[in-house]
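With one protein chain held back, the other chains of the complex are shown just where they sit.
As written, the chains take the letters A and B, and residue 1 is the first residue of each chain.
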Amino acid sequence: MRRFPVNLVLGAALAGSVTLVALLSFIWTPYDHAAIAVTNKFASPSFAHWLGTDQLGRDVVSQLMVAARNSMIVAFVSVVLGGGIGIVLGVYASARGGWVENLIMRVSDLSLAFPALLFAIMLAAVFGPSLQNTVIAIAFINIPIFARISRGAANQVWTREFMLAGQAAGMGRMTLTFDHVMPNIAAAIIVQATIEFAVALLAEAALSYLGLGAQPPAPSWGRMLSDAQTLLYLAPQLAIYPGLCIVISVLGFGLLGDSIRDLSDPRLRRER
Amino acid sequence: MLDVSNLSVRFGDAYALRDASLTVHPGDRIGVVGESGSGKSMLAQALMGMVPESASMSGILKIDGTEMTRATEAQWRALRARRVAMIFQEPLAALNPLRRVGTTVMEPLRTHLGLSRTQARARTLDLFEEVGLPDPEQRLAAYPHELSGGQRQRVLIALALACDPKLLIADEPTTALDAEVAQRITDLLVRLSRDRAMALMIISHDLQVVARATRQLLVMYGGDIVERGETRKILSAPFHPYTRGLLAARPRPQLARPVPGTKRPRLPTIPGHIPALVDLPAGCRFSGRCPAELSRCRTTRSTEFRTGTGLAACHLLNPAERSKS
Partner (left out) sequence: MTVLLQARNLRRTYPRPRTTLFQRPEPLVAVSGVSLALERGETLGIVGESGSGKSTLARMVMGFERPEAGQILFDGTDLNAVPARELQRLRTKFQMVFQDPYGSLDPRHSVGWSIAEPLRAARIDNRPARVAEALEQVGLNHGDAARFPHEFSGGQRQRIAIARAIALRPALIVADEAVSALDVSVQAQILNLLMDLQEDLGLAMLFISHDLAVVAAISDRLLVMKQGEVVETGATADVFASPAHAYTRSLLTAAQVAPATGSSPASNRKVPA
């Protein structure tokens, strides 16, 4: 069944180029992304401005590049934060078992049922919209997701005989968690993290679109999209560019995560 | 149906299997015995196209006339399960811990034989019954860790038999089974081999199982086939010094008479340490531990010579050598 892994290659190419562009923006953008040039607004694509300029005459390519960086930082920090907490809770629940496990999993089930967007809006309403609150909101929705998956994977590891052997060796459950559970669930978690990264990118775009995320002048695909909305008849391309960027990056990381999962365990594909 | 010549499996410079040659015809029943680590499973895996990726394979391996040494994974997949099937040595290594054993056995029935869910289920129950798994109905839903060692092993046997293979390689199929069940399983395998002209290759440390089930025998040591011939004859009159040592090491129940106050009698063994794969002598692998060693054994390998009971690769059999002494 080893066909050419289209999804993997496509996903890796898309995700890779978005990441490269984001990294590049640290050292180089064609222009200062925030530099306003009212005289040159709505410029069409040219050699000077590859994708033209926006309603304030800012270079679109530079904005998209910096926005890529910002979105990825938000997605990365929130997945690492939420994932980290979730994994700790998950493997701890699995190692302890009994009522501790039950409690942790019930609570995480509850928070999983809570609409994520609603939570972000609440957060913004109480503390004001900011990038920081976006990160917290996205991290928060990741906690139960990672708690669930890592507990499930850890429970599987605990049924393996080498865990008994480790106990027989006289190791405590927490040591065993570090020595055996973590390395054996790492692959599953990395895959999940890639997928959640795509979801976080989308969430960040959505929140910024609603005006709850990145605040001006920090550029963000979501905000660029909502800014362009009012000018849809005048300059439709200004909505298309950030939209395309969102699609490409979400698709890229989503495909990448999915195909790694399928590669690492072909059985999952059929049983999903 | 199977024609192997000079098949070798190497890890770097270390030969796990060196120049193995054999032919298998439909209905043949071949036993393989040998020292732990002597390459028996490697031979079996090579016949299934499943040598580890870190290994390199050379030689000729023909299945039904098709040369398979350079075959692609897809070609192998077309052969496995229906033409060649294998009972793996370690059930926990071969069973997916996340899958119910019923699902595992039903899968090849559905993908290879195209059975429906209910048909596959019924067939699986039959198979479980045939291998003597108690409560087959309930075992369908069990996960590997919920079964006893012997029950897991029987699940694997059922899995290997599922698609009526033409060649069945059984790698230590009875290690986790008590003598009664082991007998039942060996008899089942022999019956299948007779009724369906299925070729059977049994790798086993249990000489009783080998004697009961097979007609021909291969004896392996350090990656080489050192002796071959008719099972019964070799077991009663071994030639190769390794085979002799092996047979002499059989534990005998009479030893169970400790005289109070004295030390328990030690079992006879083959003296010497088994070298690491890379440190094996270039000539006869058994040299260094062999009681009848000649000066050239260490450096040159002997070809196979006729013994009273079959063939053995040993310089002692060389007519030139014999005339000298």
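Everything that follows uses one rule, which is that contacts are C-beta pairs under 8 Å (C-beta built on N, C-alpha and C of every residue); 3 or more make two chains touch, one makes a residue touch a chain.
Note that this is a predicted model, so its numbers are computed, not measured.
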**OP:** Can you work out which residue in B:Thr69, B:Gln208 or B:Thr300 touches the chain that's missing from view?
**Re:** B:Gln208
Original post:
Of B:Ala20, B:Ala81, B:Leu177 or B:Leu200, which sits in contact with the chain we cannot see?
Top reply: B:Leu177
**OP:** Have a look at B:Gly31, B:Gly49, B:Pro91 or B:Pro165 and name the one touching the chain we're not showing.
**Re:** B:Pro91
Original post:
When the complex is taken as a whole, what residues of chain A touch the one chain not shown?
Top reply: 160-162, 164-172, 175, 179-180, 183-184
Original post:
If you put the missing chain back, which residues of chain B would it touch?
Top reply: 11, 33-37, 40-42, 52, 89-93, 134-135, 137-138, 141-142, 146, 148-152, 154, 171-172, 175-183, 205-208, 245-247, 249-258, 263-264, 266-270, 273-276, 279
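Following the convention adopted for this analysis, only the chains that are shown with their structure count from here on.
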Original post:
Given the complex with chain A, which residues does chain B contribute to the contact?
Top reply: 73-74, 77, 92, 96-99, 143, 145
Original post:
Which residues, counting only chain A, touch chain B once they are in their complex?
Top reply: 1-2, 156, 159-161, 267
